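With one protein chain removed, the remaining protein chains of the complex are shown where they sit.
After this line comes chain A, so read on.
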Amino acid sequence: MSKTVHKLRPSDYWRIGEHESWFAEMAAKGLHLKKMGIHFAKFDKGELKKMRYRIDVSIKKKITSEQIKMYEESGWDYVTSYQFFHVFSSPEELNAPELHTDPAEQSYTLKELDKKLASNAIIVVVAMLFIIGLQYSIWFLDGTPTLVMVGGSAIQQIILAIFLGYYAYQSLLASVSIRALRRNLIEGKPIDHYAPWKKHYRLHSTIAFLFTIVVGLSAIIPFVQLIKMETKTLPEASTDLPIVRLADVEENPAMVRAEPSYVSDNVDWGNRYSYDWSPLAPVQYVTDEQGVVPGEMWEDKSGEYTPGIRTQVYQLNIPAIADNLITDLIERYRYEDSMEDYIETEHPDLDLLIVHEKQEKKEVFAVKGKAVMYVRYYGYADINVVIENVVEKINLISE
C-alpha cells in the first residue's frame, strides 16, 4: 500500500512548462503524480525516479483511447487530466521521442482553449464590473458610505469586491498567457519543459494563504456581530453606559417612564439600549428613552408632555474617520432640513461639536478622541443641558 501525499499546486493551471518541470522534480524525490485537483496535486510515494512529464492541451475534457494508445506506443503513459490538460509521463532512460516535434502544429491544439479563455475572461470582467457597480450603488445609496462602513456590512462587500477583482484578473491573465504561448508556438518557440516553478510557487502559495485568512476572517464578522449584539430594556436607574439619560436632561423629578408602546422579546423598544460591534467600531450603542410628566401638557396642547431622547455612540478604531461619520450621521437624519441649519460651534472639551435646533427637536453631534456621539432630544430642556451631558458621557469612551 503506497502512501499518498498532497501538495499545493505550484501556480496557475495554464503555466504548462512550470507544471511539467514541477512534476519531474517531484518524481525525482519519489513523489509520482496521481491526480490533480483545483488547489492540490495528489502524489503516490514511491521510489526516486527520473521522469519526463508532458502536458497536452485539448478542449475536450476526455482524451480518446486512440490518442492514449498512440502515445503509449511511443513510450508515453497517460497519468491524469485536469480541465483541458492531460498529463503524460515517460521514464527518462526510455528516451522517448518528444510528443510535439512541431511547435506550429502544437499551436493548433491551443486554439480552442484560447478562444474559450478569452470569452470566459470577458464574461468574468463584465460580471465583476456589474456586481461591483451594484455594491457601490447600494453602498452610496443614501450618501453615507462611512456610516455604512462603520456599521460593518461594507467590509464584506469590499472583500467580495477584492475577491471578484482577483478572479477577474486571473481569468484575464489565463487568457493572455495562453494567447502568448500560442503565438510563441506559431513562431516556432517550443514550450520550455524545464521552466523554473519556484518563484510562482511562492507567490501562489502566499496569495492562497492570505486569501484563506482574509476570506475566513470576513466570514467570521457576521457571527461575531450576531454573538455580540444585544438589545435590552434600559434600566431606570443610572448606568455606566456612555449615553445621555433623559432624566439628566429634563431634571424634573415628576417625570416618569412612558408606558411601553412596543414590546418584543421582553424588550421595551421605547426604552432600550442596543450594543453592536464591527471591526471599525468595536463599541456601538443605540439607546432610546421616553418619559412622561403627568399633568403637564405640550405647549400646543396636543397632549401630555412626553419628552424623548436617542443616543447613538461609536468608539472608533480609526479616529480619522470621525468627521466623515458625523457628516454621514447628519445626512442620514436631517431629512428635509437644510445642511446650513447644522451649526458648528467651539467647545473646549470636544474635538468637534455641531448642533441643530428646531423648536422642541434638539440634535447634538460630537467628536472627542475615538468617540463619536449623536444625541437627538425632543423636549423643552435647553440644548446646553444636552451638550453638558454629551461632554460628560463622551469621556467614558473617548480613549
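The rule is simple: contacts are C-beta pairs under 8 Å (C-beta built on N, C-alpha and C of every residue); 3 or more make two chains touch, one makes a residue touch a chain; residues count from 1.
Here is the rule we go by: contacts and distances are computed from a predicted model.
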- Note on the structure: Complex minus one chain; that chain's UniProt name from "Aliphatic sulfonates import ATP-binding protein SsuB", "Cellulose synthase", "ABC transporter permease" or "Transcription regulator PadR N-terminal domain-containing protein" is "Transcription regulator PadR N-terminal domain-containing protein"
- Item | Options A:Pro97, A:Gly143 or A:Pro235, residue touching the unrepresented chain | A:Pro97
- Touch assignment to the omitted chain, from A:Ser11, A:Gln106, A:Asn271 or A:Thr327, lands on A:Gln106
- Which of A:Glu47, A:Glu73, A:Glu93 or A:Glu299 sits in contact with the chain that's absent? A:Glu73
- Message: Which parts of chain A face the unshown chain closely enough to count as touching?
- Response: 54, 56, 66-67, 69-71, 73-74, 76, 97-102, 104-106, 108-109, 111
